[in-house]
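Only a single protein chain was left out; the remaining protein chains are all shown in position.
Chain naming follows the written order as A and B, and within any one chain the residues start at number 1.
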Amino acid sequence: MRWRRLTRNRLSFVALCVILAVTLASLLAPWLAPYDPDNPDAEATLVSVSLRHPLGTDGYGRDQLSRLIHAGRVDLLVALSATAIALTLGSALGAGAGYRGGWVDQLVMRGVDAVMAFPAFILAMAITAALGNSIANVVAAIAITHVPIYTRLIRGEMLRVREAEYADAARTVGNRPHQIVLYHLLPNCVPPLVVQATLAMGFAILTVAALSFIGLGIQPPQSEWGQMTAEGAGYVVSGEWWLVLFPGFAIMLTVLAFNLVGDTLRDLLDPRMRGVR
Amino acid sequence: MTDLLEVRDLTVHFDTEDGLVEAVDGVTFTVSAGEILGVVGESGSGKSVTALALLRLIRPPGRIVQGAVRFEGTDLVGLSEDEMRAVRGTRIAMVFQSPRTALNPVLTVGRQISRLFELHQGASRAEGRARTIEMLKLVGISEPERRARQYAHQLSGGMCQRVMIAMALATSPRLLLADEPTTGLDVSIAAQILDLLRDLGRRTGASILLITHDLGVVAEVCDRVAVMHAGQIVEVGAVRAIFARPRHPYTQALVRSIPRIDREGTMEPIPGTVPSLLAPPPGCRYADRCPRVLDVCRRDRPALRASTPNHDVACHAVEVEDATARG
Partner (left out) sequence: MGFGRYVLQRLLLVIPTLFGVTLIAFTLTYLLPGNPALVKAGALATPEHVAEIERRMGLDRPVPVQYWRYVTGFLRGDLGESSSTGRPVLEDFRQRIPATLELTLASLLVALGIGVPFGVLSAVHRDTVLDHVSRLLGVGGVAMPSFWTGLLLLYVFFYLLGVAPAPLGRIAADVPPPTRILGLYVVDALLTANGPALVSSLHHLMLPALTLGFAVMAPLTRMVRATMLEILESEYVTAAWAAGLPRRRVIYGDALRNALIPVITLLGVIVGFLMAGNVVVEMVFAWPGLGHYAVTSLMTKDPGPIQSFVLFVAVMYVFVNLVVDLLYGLADPRIRLR
């Protein structure tokens, strides 16, 4: 029973290491990748896992390991940017709605409801289609679908804390509203925000991968894990399994790592949110 | 007359994430046919666990470490699960603490009773329904046909408690375990429930083990009372005797702490708190709170011995006192 708690922490420690490793690999991609990811090699097309090409090559002879490492940059970049933007925007909206109340609150919450009325991926698809296929637009699309989560979270905290005594005390002492918000109310929100953002990273990666898989967003020759899987999809029926296995596995591993860390953070930082293990 | 229930040395431990909790330790008491035994103590003293242990309802991480529970001559601890199931609800029944949460929210209260008739007495649906109505009338629920079709959330707390009692007494058990049956109820409703229990007990001849933290309830309804502290029985005897002459320091403190309308004086809470059952002290568990503590108290656990006939006390100081009195 006690060791259950330890293994949980060990597991998330491993997960944290995975995240660090992936991040590091992405940052050091140009130096880490053994080959140029865009360099075709007509002599070595569709080579399976081997010493020269640990993850094989594709139909153009491009080394998959190098492509994988470079692709990771895009996935992480997109996920990170989208999450950061959504967090900032969502928190601002939620803080405003929660603090002001009245029609501002109603308007924001109806907007949130409307956005959440779409299945997130469908909305991201539609936004990317509307804005055009580029990394920036994918980031925007994912960010928009994530904003409601943070808005609701911060608004909830705001409503809870707005009536609290220390807010009143701060007001009487003469603090102006935005000071109260920044120094007294927001610090309370940090733990659940961190948890939510970590978990959202996983969703963001899955979304950008799925968008690229169906051909939206990230366009070749820029490699991205989902897009690599799409390229490899055609080869599955003829038996070239490595083109699909490794990029998909990279996605799963990274998302899993974020989820595990997020779960552990939730247990540690906010016992209120603790579910049954 | 032979005792209906004889509990000897019952010990229950819980293997929790934080360690081994010795919830019930060496508990010994008896219940005679037709009598009402009160089990009184602070929360966390192990009263409920004891009752659950009698019905072998202790689930992992808890387990009955040792002890014997002789009921109508048979040791329940040694029975198989199937044999035990035949005892539950038929020969021994239990009424639980918070009436609303002890009833299934998605079944009508009538169904919860009638299915027991079907299960234990092989009654048909119609028979079960009829007997259920009878039972509801017996426990004083008006419009029993209508009430039987309702759900727990539609009934008041007092009515839920009556339903629970009806469920428990459905098959005329010999022993009824009532775990805090009046906690959370209005004072007037609580009084009604107690009267009901006592009446039904007398009418059916069943014995009642009444668990409560309220000495007032004990005084009102019980014939004998066992006082529990930190998982152990510290004093057992007739209610009159215990209230008139409490021997164990804990019992004395409990009796003293009852606010009396006819006496002047400040309220006297008992100092300290129940010791943690995670790593209980080796000697007497009341030692740290006891005004009469001796050296031996911290070393040796006092055994439950008869101080006067039908009045058992587990206390070194009392032992010394008795020895001195005998000369």
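Here, a contact is a pair of C-beta atoms (placed from the backbone, for glycine too) under 8 Å apart; a residue touches a chain by one contact, two chains touch by 3 or more.
This one's a predicted model, so the numbers in the text were calculated from it and none came from an experiment.
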Exercise for review: Check the options A:Pro40, A:Gly111, A:Gly156 or A:Pro191 and report the residue that touches the missing chain.
Suggested key: A:Gly111
Study note, to complete from the structure: Among the options B:Ala33, B:Leu119 or B:Ala238, the absent chain makes contact with B:Leu119
Exercise for review: Against the chain that's been left off, what residues of subunit A make contact? List them.
Suggested key: 110-111, 113-115, 117-123, 125-127, 129-132, 202, 206, 209-210, 213-216, 226, 229-230, 232-233, 236-239, 241, 244-245, 248-249, 251-253, 255-256, 259-260, 275-276
Review point. Which subunit B residues would touch the chain omitted from the figure, given the whole complex?
Key: 52, 55, 57, 81, 85-90, 93-94, 96-98, 101-107, 115-116, 119-120, 150-151, 153-154, 164, 167-168
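Just so we're on the same page, only the chains that are shown with their structure count from here on.
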Review point. Distance-wise, how many Å sit between the C-alpha centres of subunit A and subunit B, to the nearest whole number?
Key: 55
